[in-house]
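My structure is below; once you've seen it, I'll send some questions.
All protein chains of the complex are present and in place, except for one that has been dropped.
Just so it is clear, A and B label the chains in written order, and each chain counts residues from 1 on its own.
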Amino acid sequence: MEKWNDHRAWFLVVPVILLVGFNAIIPLMTVVNYSVQDIFDPTHRVFVGADWFREMLHNKRLQNALVRQLVFSGLVLLIELPLGVAIALTIPRRGGWQVSATLVLVALPLLIPWNVIGTIWVIFLRPDIGLLGYFIDHVLGIHFDYPTVPMQAWISVMMMEVWHWTPLVVLLAYAGLRSIPDAYYQAARIDGASKWAVLLYIQLPKMRGVLTIAILLRFMDSFLIYTEPFVLTGGGPGDSTTFLSIYLVKLAVGEFDVGKAAAFSIIYFLIVLAFSYVFYQVLLRAGRGEVK
Amino acid sequence: MARIDLKGLAHSYKAAPAEPTDYALRQMDMAWEDGGAYALLGPSGCGKTTLLNIISGLIHPSQGRVLFDSRDVTDLAPQQRNIAQVFQFPVIYDTMTVFDNLAFPLRNRKLGEAEVKSRVNEVAEMLELGADLNRRASRLGADAKQKISLGRGLVRQDVAAILFDEPLTVIDPHIKWILRRKLKQIHKRYKLTLIYVTHDQAEALTFADRVVVMYEGRVLQEGTPQELFERPLHRFVGYFIGSPGMNFLPCRLTSDGAEVAAQHISLPADLLLRAPKAEVLEIGIRPEAIAVSDDNGAGLAVQIRDIEDLGIRKIVTCLLGDHELKVVVPSERPVPLDRGRLVLNPAMTRLYADGHLVG
Partner (left out) sequence: MSLALEKVGLRIGAEMHLDAIDLSLPAGSVTVLLGPTLSGKTSLLRVMAGLDRPTTGRVLVDGRDVTGVGVRRRNVAMVYQQFVNYPSLSVYENIASPLRMARRLEAAEIDRRVRATAQIMRIDSLLDRLPSELSGGQQQRTAIARALIKGADLLLLDEPLVNLDYKLREELREEMREIFSHRAVTVVYATTEPSEALMLGGNTAVLDAGHLIQFGATIEVYRHPASLRVGEIFSDPPMNLMPADLTGGQARLSADVAFATPGHMRGLGEGHYRIGVRANHISLDSAVGGDPSAALAIPATVELSEISGSETFVHARHNGLTLVVQREGVRSYELGQPVMLYIDPKRLYVFDGAGALAASPIRTAEAP
C-alpha cells in the first residue's frame, strides 16, 4: 500500500544514513579502491585495474577454500534444517510455562558470544580435561586429537556449528508450527492420515515461509562464518578447515596483501549475493503456487 | 448409516469441575435418528461445537457414553468412528490437486487405485467439481474448497454421519443458497445422518428436519422448525428463532385474559387455569402473527414508531404503553403512520411464566 508523502520523515532517516555511510558505504568504497590498486606504501600506488581480480580467481588456495566453504554450508543446511524441524515437532503446540522454559533453554546457545563458543568447544574437546574429548578418547577408545587430524577437525567444527545454530531453526520452525490452525490436524485425524502424511501434507507446506527464512539465514551466515572455527581450529590442521573468510583474513591481515584481499572481498560479497538471490527466487516461485 | 445415542453426557474443560458453570456441556441424553438432518443451534459459547467434537471423537467427554448403532464408541479415535467433519473454514491439502485431496482418505485406508478413482469421480460429479479435478486445490475459491472438504467425507464408503461446524461462514450469501441445496441433495441421495452446527437460525431452520437449540451448555428444545417456531418452550428459544425474534410483553393475568399497559388481550380459559404462580408473566407473540391496521378499529392501541422497508417485507416497531413490539408486514400492505391497532393471532399467542411456556 502506498504511504503518504510527508517530507519531514526524511529528517528521521538522516542519522541512519550517516551511520550506514560511516560504517558500511565508506569502508566498502575503500575496499573497492584498494582492490584496483597495488599499494607499496602510502606514497606509491599503482592502478592495476582488474589484475587483482584475475589473480584471485585463478588462485588455487582460494578455489579450495571455496569448495570447502560450499561443502560446509551444504552440510549445515542438510543437518540443521531437518534436525531443527524435528526438535520443533517434539515441542507441544499448546502448553504453559513448561513450553516457554523449554524454548528458552533451547535458545541459550544463540545468546553466547561467538568467540566464547569457540573457546567452550576448545575446552570441551580436549582429550585430557574436556568432557567430550575425554569421553571419545578414553571411554570410546578412539584416539582423539582434532588439531592434527583433518577429519576430526571437520567433525568438531560441524558439531559446534550444529550445536550453536540449530536452535535458531527450532525457534523459527516452532513459530511456523504454532500458526497452523487446529482444524487441519483435526481434519487429518478424521481422514485417517498417518503422522508422516501430516508432516508432508500439512505441516511442511504451511511452514514454507518460515523455512525459507531459515534456509536463507543459515546459508548466508554459514557462508560467512569466521569466529567459531577460527577459535576452535585456527583454520587447521594446515588448510583443512580454512573457510573463505578465514582465508580472506589470513590474506589481508596475515600477509597484508591488501589489494588481493580487497578484490577477494568483493568477489566474496558477490558470490553470497548471487546464491541468496537464486535461493530466494526458487523458493518464492515454489511458493507462488499457493494463493490464499 | 448410524443412529447416534448420547447417554449421560457432560463435559468440562476443567480438570476438577465443581459448579454447573464449570461445565461446557451439562448432563444430557440425546438420540439422533439414522439418516436425519439435524441442526445444533445456539449462540457462541453454548456448547454446540463441544458437542459436535465429542460426537466426532476429537474430544473425549468427561462423563457419559457415545453410542453408534448401540456400539460404544466413546473411547474410539475419530478415524475409527466412520464420521466426517467439515470445518468453518475450508481445510484442504495445499500441495495436492483436487483429485488427490478427495482420494486422500481412501488412500490412507489402503483402497485399490481403481476403486479410489471411481469413488472420487462419482463424488466430484455430485459436487460439480469434475472439471477441476486436476487443478491445484489451493487455487480454487472458498466455496469450491468447502466442497472439497465435504467431498473428502463423502468418498468414504463407511461414513455414517457427516458433522458440519458452521461451514458456510466464509461463503458469500448468494452462493450459500447453492451450497445448501447441494447439501440437501446429498442428504437425499446418500441418506446419511447430517449434524449441522450454526448460530444462524435461518440456516438451521432451512437445512434441518429437526433443530436442537442450546444455551449455556444445556439443550433447551428439540423439534421440527415449525414446532420451534410456533411453540417455543423457553423464552430464549422464542427470542433466538425468527428474525426478528418473538415479542415478549410483561403482563398481569385477569379473569379472562391478560392485561398489558392497561389493554386487554384474551387468552383461552384452559391456559389461564394452567398458569402457575410466577414471578414474571409474559405474553409471547411472534411478529409474523400480528396484524396491524389503522386506528379506527378493534385491537390494541399502539403508537407506530418506525417502519423499515426490507424489500420483501416491512418491519414495524410499535409502542404498546412502554413496551416495544415488532410486527412483520408483507411489503404490499399499507401501514398507518402515527397510531394504529394491533390484533394478535390467538392461535399463536403464548404465555410464559418465568421464561417457560405455559400449557
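Assume a residue touches a chain if its C-beta (ideal position, glycine included) is under 8 Å from a C-beta of that chain, and two chains touch if they have at least 3 such contacts.
Since this is a predicted model, take the numbers as computed values, not measurements.
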Touch criterion as defined above, residue of B:H199, B:H323 or B:R339 at the omitted chain
B:H199
Option from B:E19, B:D158 or B:E332 whose C-beta touches the chain left out
B:E332
Among B:P173, B:P276 or B:G297, the residue in touch with the chain that has been omitted
B:P173
In the full complex, chain B touches the hidden chain through residues 43-45, 172-174, 177, 180-181, 184-185, 188, 199-202, 205-207, 224-226, 228-229, 239-245, 286, 288, 308-312, 330-332, 334
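One rule holds for everything that comes next: only the chains that are shown with their structure count from here on.
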In whole angstrom, what separates the CA-based centres of chain A and chain B?
56
Of chain A, residues touching chain B in the complex
181, 183-184, 186-187, 189-194, 197, 201-202, 205-206, 289-291
Using the touch definition from the top, list the residues of chain B that touch chain A in their complex.
53, 56, 58, 77-79, 83-85, 87-89, 91, 93-96, 104-105, 108-109, 136, 138-139, 149, 152-153
